[in-house]
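Input: a single structure, listed below in structure tokens.
All protein chains of the complex are present and in place, except for one that has been dropped.
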Amino acid sequence: MNAVLVLTITGLGLSALYFLVAAGLSLIFGLEDVLNFAHGAFLSVGAYAAWWASQHLFRFADPARFTLALVFALVVGAVVAGLVELLVVRPLYGHALQQVLVTVGLALALSALIQGGWGADARAFWVPRALAGTGTVLGARVALSSLLTVAVALAVLAALELFLHRTRYGAVIRAGVENREMVAALGIDVRRAFTVVFCLGGMAAALGGALTGVYYGSIDPSQGPSLLIFAFIVVVIGGLGSIAGSALASLVVGLLQQFVNYYAAPGVGDLAVMLLLALVLLVRPWGLGRGT
Amino acid sequence: MGAGKGDLKVPSARAVQVVRWAGLAVGVAAVALIPFAPIGVPGLFQAPLSSPGTLQLLATLLVFGATALTYDLQFGFTGLLSFGHALYFALGCYVTTVSVTRFHLGLGPAMALAAMAGLVVPAALGAVCLRTRGIAFAMVTLAFAQALSIAVLDDPLHLTGGSVGLPLDSTRLPRAFVGVFNTANLYWLAAAYAGLVCLTSWWVLRSSPGRFWRAVRDNELRVDLMGLRAFWFKLMAFVVSSFLCTLGGAVYAVVLGQATPDVTTVDFTLALLVMVVIGGTGTGWGAFLGGVLYTYLDDRLNQVAAAPAISHLPPVLELPLSQPLFILGAIFVLMVLFFPHGLAGLMPRSLAQNARRRLGELVVGASRGQ
Partner (left out) sequence: MRGEAAPPRLQVRDLRVWLGESEILHGVGFSVAAGSITALIGRNGAGKTTTLRGIIGLARRRGQVVLDGEDVSTQPTHLVVRRGVGYVPEDRGIFSRLTVEENLRLAVRGREPQLRLVDELFPDLRRLRHLRAGTLSGGQQQMLALARALVIRNRLLLVDEPTKGLAPRVVAEVVEVLEKTATATTLLLVEQNLPVVSRLAREVVVLAEGRVSYTGPAADLLSDPVRTRALLGVAGGRETAP
């Protein structure tokens, strides 16, 4: 029973990381038809930004230092993603394939840059003492870092849902996912929504990067690309352009992976996820979320 | 060739043919004779062409050039964007290596086994994956490739050597492929593979299936409406391309002397995609050129990065320039933004054709005994 609970919570932590990457991917694809390969790099950018900030903010006390590091990651993520959209993706608007290609190139270049700057080896990620230990949930000892990751992902989910459903910009984005042309035909500059969505996605991914450091206790340049693949799977299973779908799919993927890896053999869980994706796509080629 | 005899008015068509074949013959001869050429090409290669180090690099260039061409067959000519082409390269690489090293097969049977796998696996997976299209196709091919990559890396059956890779047991290899002094043979193997891929692609693309591939790429619906099922043409392109790619993996295992998990990853597929786009999508020769260029730059930039000229630069410049993948990625982004047709698109077609015709007229004129 305890094992199940521990596995569930670590699995949820993984789900949370997947969701943070997948949320932005899903919105970007839903609105702009861009499969953003650079999203993994946004995650790495966030992870290294948070790490760098935590190394340079010694004079702040524990919670403030950690919070500031997260905020710094958010800002850097938003800026990098926004610049990518403005400088590289926007000029290719209307050429969906070239947009995908350009993000592939960016993913290569950005992750090479990070490797150049901080090396390919893992770096220990600083976590405040209050979060480093374990806590007791229903009698089971679970890592606080997992709980924090889940809590942050839930907060991001709530914030995104509020933004999408309670603000005018959110309505513009949801409308754009359905019919970009008609949004423009109502006199709205839909391209501005593209930049906003890239920034939001970049922020969520950067936060995911910082939390990857918290969750694993260390960061390295390969985390972004490998999380990206699972996030792709989450997005496809959850339905492109649907935040709720992504949340649900990341739950399924994270838990499946964690449990199968534990009870079968390490690696089998990853295989199970691939198989799940293949099955979903073959049964419903457009994922579970979108009803077309 | 006899048909054009006495047709004095239009020598150019025939002349072009003559020049084309002559050029091809010279090119093939040049590629074949490189191991006998102790010529240095300063700036391009550090050692003479016939030195083992350079031959090894040239062999790698040929293998990746040809593999990029196999990717172009399905991506550029048929419009199938797969994120799982690495699977087939890895299949060839690992089936060959595992058969030789773990099951003590000879190299011939091992490669035959790889070739068989290279037909069966893409036929089966292609039939499944091609039920989807577009992004879904890209994702489902990615999933299968990723599954193999995980299996290779985790190595539950203790066959693949995990993240270290698996050396090809040299005691089981024909002696011609063992040792530094036989690098020329590895080079010729790679050249033969490249020749096979070029020839097959040329032949398939000229014949009617190849024309249908392009029709499917341009307008799948129309092919379906013609009463021909686009599915079968796509599957055919997928199998032909993946089969040739599997052979490339097998050859690469021999050239490198080992199987490395690097070729199983999605990064390897992305590298192929980059090669094709840099060279020019849907041109064939552009993809080959792109593959050669990418591999060359990847190799050379690693050495350049370590060069004192770079390491003495201020960090702002030194950091990006010391990363070959950064330079390649940046080149790629710039190509996509500013030269979407790749290197092939940079070469004005009329220029090349005119040059060839001119040359042809001169040759034919000279051969008439003027």
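The chains carry the letters A and B, assigned in the order they are written, with residues numbered from 1 in each.
One rule holds for everything that comes next: contacts are C-beta pairs under 8 Å (C-beta built on N, C-alpha and C of every residue); 3 or more make two chains touch, one makes a residue touch a chain.
Nothing here was measured: the structure is a model prediction, and the numbers come from that model.
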Where the missing chain makes contact, among the chains that are shown: A
Options A:3, A:87, A:186 or A:265, residue touching the unrepresented chain: A:186
Residue ranges of chain A at the interface with the undisplayed chain: 168, 171-172, 174-175, 178-179, 181-190
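Basically, only the chains that are shown with their structure count from here on.
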Geometric centre distance via CA averages, chain B-chain A, whole Å: 34
In the complex, chain A residues that touch chain B: 29, 35, 37, 88, 91-92, 95, 97-98, 100-102, 104-113, 115-117, 225, 229, 232-233, 236, 240, 265-268, 270-271, 274-275, 277-278, 281-282, 285-287
List of chain B residues in touch with chain A within their complex: 81, 128, 131-133, 135-136, 138-140, 142-144, 146-147, 150-151, 153-154, 156, 266-267, 270, 273-274, 277, 319-320, 322-326, 328-330, 332-333, 336-337, 340
